[in-house]
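Every protein chain except one is present and positioned as in the full complex.
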Amino acid sequence: MSTVIEIAILVLAGFVGFEVISKIPNTLHTPLMSGTNAIHGIVLLGALLLMPLASGVFEQALLVVAITFGTINIIGGFFVTDRMLEMFKRKPEKPQHEQAAASTDGGKPEQ
Amino acid sequence: MSTVIEIAILVLAGFVGFEVISKIPNTLHTPLMSGTNAIHGIVLLGALLLMPLASGVFEQALLVVAITFGTINIIGGFFVTDRMLEMFKRKPEKPQHEQAAASTDGGKPEQ
Amino acid sequence: MAAFAAISPNVINGLYIVAFALFIFGLHNLTGPRTAVRGNQIAAVGMAIAVVATLLRPHIFHGSATPWLIALGLVLGTAIGIPAALRVRMTAMPQMVAIFNGVGGGAVAIIAWVEYRHHYGGSFSLKAEIPSLLAAIIGSISFWGSNIAFAKLQELLPGRPLKLPGQVVINLALLVVCVGSLIVLASGVHSQGLFILGILVAAAVLGNMIVLPIGGADMPVVISLLNAFTGLSAAITGIALNNIAMIVAGMLVGASGSILTNLMAKAMNRSVPAIVAGGFGGAVAAPAVGAQTGGTVRSTSAQDVAIQLSYARQVVIAPGYGMAVAQAQHAVRELERALESKGVEVKFAIHPVAGRMPGHMNVLLAEADVPYDLLREMDEINPEFSRTDVTLVIGANDVTNPAAKNEPGSPIYGMPILEVDKSGAVVVLKRSMASGFAGIDNPLFYEDKTSMLFGDAKQSVSDITAEVGAL
Partner (left out) sequence: MAAFAAISPNVINGLYIVAFALFIFGLHNLTGPRTAVRGNQIAAVGMAIAVVATLLRPHIFHGSATPWLIALGLVLGTAIGIPAALRVRMTAMPQMVAIFNGVGGGAVAIIAWVEYRHHYGGSFSLKAEIPSLLAAIIGSISFWGSNIAFAKLQELLPGRPLKLPGQVVINLALLVVCVGSLIVLASGVHSQGLFILGILVAAAVLGNMIVLPIGGADMPVVISLLNAFTGLSAAITGIALNNIAMIVAGMLVGASGSILTNLMAKAMNRSVPAIVAGGFGGAVAAPAVGAQTGGTVRSTSAQDVAIQLSYARQVVIAPGYGMAVAQAQHAVRELERALESKGVEVKFAIHPVAGRMPGHMNVLLAEADVPYDLLREMDEINPEFSRTDVTLVIGANDVTNPAAKNEPGSPIYGMPILEVDKSGAVVVLKRSMASGFAGIDNPLFYEDKTSMLFGDAKQSVSDITAEVGAL
């Protein structure tokens, strides 16, 4: 892949990123941050790709750490986000009245 | 550029296209249609690229037509869009009150 | 041209990136009323950059004739495009867009054809061949479809749906021919150019067949759809030619165009499938005059209307397609002045889909210099009708039809309307009891508070103005 093409892809991805975040409710800020955070766990791929090329124990050790870090970023990120979003199962945003009803049943009973 | 990469770019561009069109006022439908219409005049590039490779008068003639078409698409498209958008100089959308004032001055005087 | 030969493909691709970034940024701005004008200009700059970048390409001017042929094409295109764009009447915009879209599709088809001829005899890699043939198909469908759309809107062809028996079968057959020849070609039969012509012709006929049966009023949606098609075909051509600018720009239009098509259909509460189905010989998309629900209709005279209006405190004018047909906007402006000189407060109620294109009424009234602070969007004006003495409905029908609120059975049920029936009295100016675009009867006309002034809108309005002056 030539650098120019990679830049082209970079630019396009950037635009997607800008456009995709429109007006969002405040309560979604933290989950959204945490969700995007999980996505940059993609760096794991880099660590995986380098492992077979690693020469010597030191590099291998470094890469094991990198893989561990990347995995934590991914797994942790997605799980945490999912937990944060639980609250939308219990208290949906105002606009979604129809769903409010739905999730009452879903939500655990207020004894 | 390998086909896969081209597809990747295609996909990204597609997403940008989807995301960029959010809720827009009815009065902007036609100008927006005409604006995007002008953009696909980009086919002109194809005709230009083939011209030097054309063999024989027939292909050359075809390509001159293609170039003409492409140019009409571009030039006509952008000009027409610009004219349609004139009306926003005179009557801006409700949300933009501050600008309403501004464009009163700009707009041509009633009679 | 030696100077050009120096430029590296990276520079050119770099310029392409700048170009499509500008397209995207321009599109983004085009979606907001305040930024739209600038957005269009930004996109235009992007296009200029893309074209220049292409002309900087090494060997682009290879061959003695090439520079002249390119120049010729560019000059011709400009010479035709600019005056066309500047002369067209605002209200003829949709067909203009149709034409511009059509030529775009045509260019794609031609490019594919040349591509094919040129690689004739087999040097053609599948990677380039399949996309370029696909582009050929979509391109020429779009070309011919757009021309029909133009012809219908321009009334060179009757606006009403034109159908053959067995439409569906024919269309499917044509599709098969297209795809069939594509496969044959791709599978390596390069012996002769027949198939490519087969593709182009079949696609051409298909383009006609799809659009002919669609009612004239659905054209804005159809044009938008074909616009998306052309975009897609441009992107595919880009793949065949390895050109990133074409891929991105084309796909941008393909994607945003299809979203836009949906929005437009929703705005005039139609569904895209239904419209195209019309084209495929399915559900009829076009008006069929509805059965008159009977009831008494009160007809009135210009003089009576003049009196009604002159002694009103607030009058709301609700214009519709009929005002456009009658080109009555200037007469209406006169009436508004006359009434205001009598101290009557006049406002205009603009329904988002009044007329036949979005913003149709805004354009007409702007053309007639109606001060824009008299124009009211539907949501603004609806609460005001209760405080309105007389509402003057000028050539509007569907957008005032209470059935949209009251009759769940009605085809336009659910479409938001101008609630003119809430005002003290309603005067409707139209030529007959005929129905409008939706082809359904309008209960409003039979209400007691409603009186009809039959005749051409322009004539009726000037009559009223005269009477108002005479009072």
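Every chain is named by a letter (A, B and C) in the order it is written, and numbering of its residues begins at 1.
FYI, a contact is a pair of C-beta atoms (placed from the backbone, for glycine too) under 8 Å apart; a residue touches a chain by one contact, two chains touch by 3 or more.
None of these values were measured; they are calculated from a predicted model.
Chemist: For the chain omitted from this view, which of the shown chains does it touch?
Modeler: Across all of the complex, the chain we cannot see touches A, B.
Chemist: Residue by residue, what part of subunit B touches the chain that was omitted?
Modeler: Counting only subunit B, the missing chain is touched by 2-5, 7-8, 11-12, 15, 19.
Chemist: Touching the absent chain: which residues on subunit A qualify?
Modeler: Residues touching the hidden chain, for subunit A, are 1, 3, 6, 9-10, 13-18, 20-22, 24-55, 59-60, 62-96, 99-100, 104, 107-108, 110-111.
One rule holds for everything that comes next: only the chains that are shown with their structure count from here on.
Chemist: If we define chain centres by averaging CA atoms, which chain lands farthest from subunit A? Would you check?
Modeler: With centres defined by C-alpha atoms, farthest from subunit A sits C.
Chemist: I'd like the Å distance between the centres of subunit B and subunit C, where a centre is the mean of that chain's Cα atoms.
Modeler: Roughly 14 Å, centre to centre.
Chemist: Between subunit A and subunit C, what is the gap in Å from one C-alpha centre to the other?
Modeler: Their C-alpha centroids are separated by 41 Å.
Chemist: Averaging over Cα atoms per chain, report the distance between subunit A and subunit B in Å.
Modeler: 35
Chemist: Two or more other chains touching the same residue: where does that happen in subunit C?
Modeler: Those would be 20, 24, 28, 244, 248.
Chemist: Do you know which subunit B residues sit against two or more other chains?
Modeler: 1, 9, 13, 15-16, 20, 22
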